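Only a single protein chain was left out; the remaining protein chains are all shown in position.
Order of writing sets the labels: A and B. Residues in every chain begin at 1.
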Amino acid sequence: MADDGVTRRDFIYVAAVGMGAVGAGLSVWPFVHQMNPSKDVLALSSIEVDVSALEEGQAIKPKWRGKPVFIRRRTKAEVADARNVDVGDLPDPETDQARVTKGRDEWLVVIGVCTHFGCVPIGQAGDFGGWFCPCHGSHYDTSGRIRKGPAPKNLEVPPHKFSADGARITIG
Amino acid sequence: MPLFNANNPIVKWVDYRLPVFSFADAHLIDYPAPKNLNYWYNFGSIAGIMLVVQIATGIVLAMHYNPSADQAFNSVEHIMREVNYGWLIRYMHANGASMFFIAVYIHIFRGMYYGSYKSPREILWWMGIIILLLMMGSAFMGYVLPWGQMSFWGATVITNLFSALPFIGEHIVTWLWGGFSVDNPTLNRFYSLHYLLPFVICGAVFVHLWALHHRKSNNPTGLDIKGPQDTVPFHPYYTVKDILGIAVFGIFFSVFLFFMPNALGEVDNYIKANPLSTPAHIVPEWYFLPFYAILRSIPHKLMGVIAMGASIMILFVLPWLDTSRVRSATFRPVYKQLFWIFVVTCLVLGVVGANPAEGIWLWIGRIFTFIYFMFFLVLPIVGWFERPRPLPAGIAESVLEKSGGGSSGDEGRAA
Partner (left out) sequence: MGRFGKLVAAAAIALAAVTTAQAAGEQAELKKVSLPHMNPFGSYDFAAVQRGLQVYQEVCAACHSIEFLAFRDLNDTGLTPPQVKAIAAEYTVMDGPNDDGEMYERPAEPKDRFPLTFPNEQAARAANNGAYPPDLSLVVKARIGHENYIYSLLVGYADPPADKELADGMEYNPTFPGGQIAMAAPLSDEAVEYADGTKATVDQMARDVTTFLAWVSEPTLVERRQLGIKVIIFLVIFSVLMYAVKRKVWADLH
């Protein structure tokens, strides 16, 4: 740009290039956004699970967003186990109370995907009575927390809430 | 308007190893183009952009489409209803095919009017016809993919054309189908080939442009480029003009895309394919109608197929059928008349193709099929007796003549 004044011609050139660039940029968006989850996929992003039939010590494994979710109605002993640890010693420090819904302490809801490389751990197994991942030997306790092995984080707790009578859990 | 600085050390370093900058300069920036190209010459770049649009939208559609006879129709509806902007991308692709053909047909007629097929551009012209044939194959197979009624029955009818061949015809049809009717194997192979062909088209377009840039553009006078006074650098003169053309064509495209996206399609293709019931009127997409009319005008199966094939193949020998030493119809009074008769003939054949082959339509179809081929057959004689109008001394002189020696050359010649 010369100092001797911006001419009308320069303005038209700049406007045309600018408008072309903006148009090209905006028209890319549909081509990017089409790869995001479609409406039917988003419609499945929340599920409701009936847990009224679960006895103490039992677990179910519904599918949510394409992944298994472990819902476990823990025994008193399992809850006690989970709470009777020194949180500071854990690889990923977190109390059991922070991972369950207050008043529904026996219910544990976690995403059944190992935080190491995404395998599905086996229930009621491992050194801590929780889960054991067969891929690389990670041991989770009865709160789904990592205790031993290569996984860096505890099993993820998905957003969930209980119906008023406690018979159904809405996940997502 | 230099786009890059040739003395920049990075530019120099790269160019020494891979001459992308020299190449861009030679073919997009300093490439000498005749200074008198009018707006009809915009349709080449418009066709090129439409090819890019088709490939971009097609790749996206392939991410969501399911090429099985059970699911194809449903997956198209999934794209239309559930995928983010799926409706936009699918309508772009469906209408984009029509836009591509519109641009290419105008491009071909322009080449015929100005004699762009004549020496030394015969191979350039051939590559164009090969691109057209590839486009036809690609469009036909693409139309099968939504697996609606017209997809299915169009595929059935067109593949059955091969059954006209003596002895091997039936075997070829079975081979094309991968079975004893159009079915899942047919859909799968058409999908595979429909994905492949656009890239073959890209290759053919590259050769087309190679030949073009080797012998340079023809122009409305049909005269050869004699020196720098006849040309302008491609950039900025034709870059801005091509972008203008693309923008205006984009408006035309958008009217179809956003306000009448199904106007060029057939209602029957919104009904799932049903092998047990044929729709009342089977018609191909509009861009095939003239050829379809020629096919149906001949009351013999094999001869009809041959006539339809010949109607395109005859374009390959056009450079030799035209015996005139003058290229441009501007200076050829008889050829100019013939050219317009030919254009109208193609349009009439299009109308005939859209109507049932019975009664008066059959006869109109036959008459215009005859005129279609006569156009090519009288060309050698026309070149012999026609007296061309006097030619200007050169391209630069013709520009000056037209503008009265005044300001710019080709204003106000809207395409």
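Odds and ends about this structure:
We take it that contacts are C-beta pairs under 8 Å (C-beta built on N, C-alpha and C of every residue); 3 or more make two chains touch, one makes a residue touch a chain.
Predicted model, so just to flag it, every value in this text is computed and none were measured.
Checked against the full complex, the candidates B:V20, B:L347, B:L377 or B:A393 give a single residue touching the omitted chain, namely B:L347.
Of the candidate positions A:A16, A:L90 or A:C135, contact with the unshown chain belongs to A:A16. Of the listed residues B:I10, B:M63 or B:V255, the one in contact with the hidden chain in the full complex is B:V255. In the full complex, the hidden chain is touched by chain B at residues 35, 74, 77, 80-81, 87-88, 91, 232, 236-237, 240-241, 243-244, 247-248, 250-251, 254-255, 257-259, 261-262, 267-268, 270-271, 280, 336-338, 340-341, 343-345, 347-348, 351, 355-356, 359-361, 364, 403, 406-411. As for the chain not pictured, it touches chain A at residues 9, 12-13, 15-16, 19-20, 23, 39-40, 43-44.
The rule is simple: only the chains that are shown with their structure count from here on.
Inter-chain centre distance (chain A to chain B, centres taken as mean C-alpha positions): 51 Å. Contacts from chain B toward chain A in the complex involve residues 56, 60, 63-64, 78, 81-86, 88-89, 243. Chain A makes touch with chain B in their complex at residues 20, 29-31, 33-36, 38-41.
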